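Sending over a structure as structure tokens; questions will come in a sec.
The complex is shown incomplete by one protein chain, all other protein chains being positioned as in the whole.
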Amino acid sequence: MNILGIIFSYSDRENLRELTKRRTLASLPMAGKFRIIDFVVSNFVNDGIYDVSVIARNNYHSLMDHLGSGKEWDLIRKRGGLRVLTPYARSDNEKVGLYRGTIEALASNMHSIRRSMGEYVILSGSSILYSMDFNDLVEKHIQSNADITAVYTRDLNGFPTVPMGVSILRFNDHNRLYDMTINMEDMSQHGITWSTEVFVIRKSLLESLVADAIAYGRYDFLEDILKRSVNNLNIQGYEYKGHLLEFSSVAGYMQANMNFLNREFRGKAFKRPIYTKSKDSVPARYYEGCQVKNSIISDGCRIEGTIENSIISRDVRIGKGAVVKNSIIMQNTEIMKDVLLDHVILDKDVIVRENRRLSGHVTYPVVVEKASIV
Amino acid sequence: MNILGIIFSYSDRENLRELTKRRTLASLPMAGKFRIIDFVVSNFVNDGIYDVSVIARNNYHSLMDHLGSGKEWDLIRKRGGLRVLTPYARSDNEKVGLYRGTIEALASNMHSIRRSMGEYVILSGSSILYSMDFNDLVEKHIQSNADITAVYTRDLNGFPTVPMGVSILRFNDHNRLYDMTINMEDMSQHGITWSTEVFVIRKSLLESLVADAIAYGRYDFLEDILKRSVNNLNIQGYEYKGHLLEFSSVAGYMQANMNFLNREFRGKAFKRPIYTKSKDSVPARYYEGCQVKNSIISDGCRIEGTIENSIISRDVRIGKGAVVKNSIIMQNTEIMKDVLLDHVILDKDVIVRENRRLSGHVTYPVVVEKASIV
Amino acid sequence: MTYHQKKEVIAMLLAGGQGSRLGVLTDHVAKPAIPFGGKYRIIDFPLSNCVNSGIDTIGVLTQYQPLELNTYIGSGQPWDLDRLYGGSFILPPYVKGKAGEWYKGTANAIYQNIKFIDLYDPDYVLILSGDHIYKMNYNLMLKYHKEKKADCTIAVIQVPWEEAGRFGVMNADADLRIREFEEKPKEPKSNLASMGVYIFSWQKLKEYLLKDKEDKDSQSDFGKNIIPTMLNQGEKLYAYEFKGYWKDVGTIESLWEANMDTLNQDVPLELDDPPWRIYSRSSNLPPQFIGEHAQLINSSIADGCFINGTVENSILFPGVQIEKGAVISNSILMPGVVVDENAVVEYAIIANKGKVGQGVHIGYWKLPEIGGKHRNITVIGQEVLVAAGAVVPAGAIVGENVIEEV
Partner (left out) sequence: MTYHQKKEVIAMLLAGGQGSRLGVLTDHVAKPAIPFGGKYRIIDFPLSNCVNSGIDTIGVLTQYQPLELNTYIGSGQPWDLDRLYGGSFILPPYVKGKAGEWYKGTANAIYQNIKFIDLYDPDYVLILSGDHIYKMNYNLMLKYHKEKKADCTIAVIQVPWEEAGRFGVMNADADLRIREFEEKPKEPKSNLASMGVYIFSWQKLKEYLLKDKEDKDSQSDFGKNIIPTMLNQGEKLYAYEFKGYWKDVGTIESLWEANMDTLNQDVPLELDDPPWRIYSRSSNLPPQFIGEHAQLINSSIADGCFINGTVENSILFPGVQIEKGAVISNSILMPGVVVDENAVVEYAIIANKGKVGQGVHIGYWKLPEIGGKHRNITVIGQEVLVAAGAVVPAGAIVGENVIEEV
């Protein structure tokens, strides 16, 4: 079966403050050495889908740097492979910027999508992470004679409330979508089914729906295609029962990372390989006097201090006497002697000088911008 | 010696009509199966320079498609390799379009240029093709203690007149640049030295010159850096004595291609390999009744008709009784029975139906736009 | 923790044979590396068939003159076989414990690589050889193998009865279950010939390989030992009939014929077939140039050629040079061959970088071709020089430089 994966590397509903100031959502670090996009792309590759397009909008240089030729995801292919689709000016006096919505993003890249051999398309966002059997999903899509299959999850799925901004999907007894609303409140009741932002559709149908919508000046896939078509199209639901991670806020992003400290969760998340850019770092080095507990440590780290309940990315140095708790420390950061960090997110290339103390709260972690010196 | 190659994939002085409507200059087909960029990039690779950045401005999708991961140019490298640098929006409400000039293009991509290990930079355009010994060039640059070395050619170098829009460079007795003007007339006198649009400069100097120029709102490398600096900087000349091809006009582009029909010229141009995207086409097939003379034929062609003095790209079909003379036929074109073409450029994916006749003149070849049906 | 990726099926390609019936053509390269069809090599066919059939893990068993073959396959990238898990693997003989062991028979070669196969824990193993030209979807055969719940499925093709005796012949019942396998029978009872393409259920094959190793008298050959033994033991072997073009190119004549077949539109061997592309490593040469004096008739010509003479019913590989007045007909000129002015080459195969001097006549034959039979094929070996004026009679096999008439 020929399937094309299309991943939106950004999300309109995220507010990740400084974290997405210079990068797109999908290139945000996750679980130490990975980035969000790694999980999404690996899900496709692990399911044998080797034709993957990533739609970028702005701030995509870090994403392109990370993905490179696609080699590390096994996506250098003669047929298919990895493409990053970026907005571009066609003529000399055109300017480009934001797509006006997901549909415009698809329409702008239709020349590339059309060329794919894929018969079905799986669309995925980047602000909700899952670990899904795509082959089963597409099989069910075909069996159910659906025009579109929308993947949903039920109830809270481990979250305190249904995340803000996600789509609440309502299905009838035949599992057919009849209504869709955007979640704008802290809902925590039972029986809610909400979108994981994953959809299956036949490529030819997607092409014509996108062309139609553009002709009518409609730009949003959820509002303008999904919601408008509940009567005309057979939109079926597919329930995802596994774990989900969601990050539209900094606190959510922190929480999503902390999930990886759980052995059972890690076991499931890494049941199949998650591919990422390889770095030629040395193994982590632990020196006399270090104390590390319940933490994820990536290669290239040199650790002399204390770490607890934290996620440490590659090539981080943590000095003697420093204490790092409940924090996310990104790549190539230097934490000098006797620093204390609690509930902090240090972005890449940050230096924290001796004796500095930073502490946030679980509901509002302190974020230190890339390349800052504290 | 660490050298970074920077190639501008576009030219402000070109008027190639429909040919560059949907592609950037550097991705224009050349000599059958190649594109202009292949010659420029191969010159770097053949001289052992494996760190090459291509600056794109607009209309660059065909260029990116062609270059792909850089594999075919031997440019998948851990250090260096091939990068295509495209304009992009940094923030949510920024729009991007044309660079205001070569300096802005360099400035916008300085983050990537800075990261290269190259100590020297060779800058090259795409509208003048050469076959140059870059190692000798950089050696001479160093020996001469130049701040910048500007490569020039002398007199007409095979052209009827000095091409319009190129820079006339004037050097003093010490081979130092003292003046620069843009050629605006059909000059054909002796003693003229004009730029091949290739320059050598130490990377750190380039960085500071670009930063300065941007600070002063100056955007053009030739006018605002080269010309303004003739007194402050030691800008040395380096004479290029080999063949040149130039294509700022359609007639020039046609002429440039026709050079490849000369055995001696071909011998020099292909003395070292020119890399290009590989296509898995079958060998060319010649059928009973075909007549082919003095022409370049690429693989994948199926020829039943007559071809003279023409350049035929990949996967072209030429029907029985068709006659193609003095023409350039691009990829995947179908020329049906009894067609007559003389002094015509057929862009990609064109179909010419039976019995059609098109003929242009050497000074004004007919151009048929991509995917047209005649 | 480690990741392990199971493959349902992997292919093992037997590429170690010398192909001695191809004479000077295999002096320097293994048979699967011999150029074919203007830009391919024989091995491109099984490799491309695998990739097009969705089989992405291929062990290539080499033994004889593997340098060129190894370099040609390289990372497997031209066949899209440069993969994180799987891809193409060169498997030469090796030393284990104190002593090394060469591959003795086809089955022994697989036996020695049991460890490699087990890495992928496959359910099925596809056994291929590197000396056939055909386009085949192995996936359909695998489906058949599963439907039949077979232990082994052997691809077969109908051959003319009079030729059946040159092949391994299957005697099968109506359901295509194989009852008897005869290697080159004098009086064939069937005209279903083995194509040398087998699918085995791996656990079953492994069992028989281990048993075969114990049998000192065995030649460890699939056709002579493994398959007859399996039949004796009552295992389920099925024939899978392939209907398409298939040719064993183990002789000079058949290699020449298969090449000529690519020029014949009536033969169902279309190479320009996008959904079933034959991949190959490209040459990096510029496009061909056809000069003022060229005359081209029903020929296939590759990149980098310079043609200024007459070429008829011939196949010219990359970088061949034909000077003015030279006439090439019914011939195969492999990469880099140079033919000087006024030379004549007829019914010949000239191996890589052969040089044919001015006025040379290769494939000289005084009698007219009659009754559809053509004169014998002349072969000029790799880098052999035939000096100006020499005449090489039809059927000669030339391995060394020639300075006058042979």
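First chain written, first letter: the chains are A, B and C, and each begins at residue 1.
The rule is simple: contacts are C-beta pairs under 8 Å (C-beta built on N, C-alpha and C of every residue); 3 or more make two chains touch, one makes a residue touch a chain.
Please read these numbers as outputs of a predicted model, since none were measured by experiment.
Checked against the full complex, the one of A:L244, A:I297 or A:L340 touching the unshown chain is A:I297. Touching the missing chain, out of C:Q63, C:Q295 or C:N376, is residue C:Q63. Even with one chain removed from view, chain C keeps its contact list with that chain: residues 1-3, 16, 18, 62-67, 70-71, 74-77, 82, 84, 87, 89-96, 100, 102, 115-116, 284-285, 304, 306, 319, 321, 335-336, 353.
Residues of chain A in touch with the missing chain: 31-34, 71, 261, 263, 266, 269-270, 273-275, 278-288, 290, 292-300, 302-303, 307, 312.
In the full complex, chain B touches the omitted chain through residues 72, 74, 76-79, 270, 272-273, 275.
The rule we apply is simple: only the chains that are shown with their structure count from here on.
Chain closest to the overall centre, judged by the mean of its C-alpha atoms against the mean of all protein C-alpha atoms: B. Centroid to centroid, with C-alpha atoms defining each point, chain A and chain C lie 48 Å apart. Chain contacts: chain A has residues 76, 78 touching two or more partner chains.
Residues of chain C in contact with two or more other chains: 77, 279.
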